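Left out: one protein chain. Kept in place: all the others.
In this document, chain identifiers A, B and C correspond to the written order of the chains, with residue numbering beginning at 1 in each.
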Amino acid sequence: MDFTPKDPDFEARVRASFARQPMMETLGATMTDVRPGTVTIVSTIPPGTLQQQGSTHAGLAFSIGDSAAGYAASSLLPTGNEIVTSEMKIHLLAPGRGERLVATGRVIRPGRRLTIVEADVWSEIAGARTLIAKLMGTMVPVPLVEPTT
Amino acid sequence: MDFTPKDPDFEARVRASFARQPMMETLGATMTDVRPGTVTIVSTIPPGTLQQQGSTHAGLAFSIGDSAAGYAASSLLPTGNEIVTSEMKIHLLAPGRGERLVATGRVIRPGRRLTIVEADVWSEIAGARTLIAKLMGTMVPVPLVEPTT
Amino acid sequence: MDFTPKDPDFEARVRASFARQPMMETLGATMTDVRPGTVTIVSTIPPGTLQQQGSTHAGLAFSIGDSAAGYAASSLLPTGNEIVTSEMKIHLLAPGRGERLVATGRVIRPGRRLTIVEADVWSEIAGARTLIAKLMGTMVPVPLVEPTT
Partner (left out) sequence: MDFTPKDPDFEARVRASFARQPMMETLGATMTDVRPGTVTIVSTIPPGTLQQQGSTHAGLAFSIGDSAAGYAASSLLPTGNEIVTSEMKIHLLAPGRGERLVATGRVIRPGRRLTIVEADVWSEIAGARTLIAKLMGTMVPVPLVEPTT
């Protein structure tokens, strides 16, 4: 779906918020693509994100999928707002292994009180990719809390 | 609900698997209580698990809730098996703030092919606690993959 | 949890809304208990609600569980409001068979913009009951649309 952003500076706002998330650094995550209603986050799969079988922990796919979906919702908000997750469901479809995980979040239905989102998470190795997770959930806009420096 | 474990050494097996999860160390998580069908995991909320508002990232509550629920399912398996998450839904009910997060996972219905689980996640500060998340999902037993040392 | 209703006539309001739902009559459903934040709906399992194996269709447990949860949320609203479902997850735990299904919905966390709810659905036969489904979801308050008759 094509969306028209309400905030012309949505990309800078979204990237600034992402940069203030320590969890994303812990997960080796960077924000690559930011478009109205669609955001992509990539994780380098640091060793500290694995589970007992050597695959990525479900929490890694969840975290970057949830953040990608949340920032997709955030990209459509007026300035002065940000997003919190209300609920999210994830299906794990295949073990997460490889060089990196790529999560793309999309807005399904934007709204003033709540925004419905989804995300796909892929693992990539040697240029080939596998769909490892799908998420669908509910994001809620809240007034932006400025960093207090 | 009361469950009878099929593996008398379930606690040692569950704790050994947990100890091999690098993600849990990254999240400052330790396994406290292990009983048949019920497991508790506590996180000290390392600074690297926060989001942009200074609360815990949704991925922290998800990760420890998912692991607590998964090990609750694992505790009821015969020896030689472990658990992977098939799907999980989380509701975030309040911001995660405080000294630590405590996740308790429980089996709702055990099964040979799939086990239905739930988890509650609490934040604690100065002895008071707040329910910050509830999870419900599906775990699937798989043959144990031995660590290859 | 104990909740204090904002509308002293919540029970009459909730029962009047239920009575205007043709779907509930189709499903042989009546509203039994109505308390602040908790509502019970019972279905007599009409033959037209079965699936191909002779058990109740997943849609029956969903419909009465969703309605019980929605009216539980509605019971806590100020007058002039009602509830629509935003999202709902159901786990089917056992086949629905017997004389009737009983769904109890409860509010987990009330809110001005959205209310988090859950429901349990039981089948009953000869006085014994089996938990057949659990639901957890999100309800949204909307202004009451008066019947136009």
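Heads up, the rule we're going with is that a residue touches a chain if its C-beta (ideal position, glycine included) is under 8 Å from a C-beta of that chain, and two chains touch if they have at least 3 such contacts.
This structure is a prediction, so every number in the text was calculated from the model and none was measured.
The residue touching the chain not shown here, chosen from A:K6, A:R97 or A:K134, is A:K134. The omitted chain makes contact with chain B at the following residues, 86-87, 89, 113-114, 116, 138, 140. In the full complex, chain C contacts the hidden chain through residues 17-18, 20-23, 25-27, 46-54, 57-60, 62-63, 66-67, 82, 84-92, 95, 145. Touching the omitted chain from chain A are residues 89, 91, 93-94, 108-109, 116, 134, 136, 138.
The rule is short, and it goes like this: only the chains that are shown with their structure count from here on.
For the pair chain A and chain B, the distance between C-alpha centroids works out to 22 Å.
Each of the following residues of chain C touches two or more other chains: 89, 116, 138.
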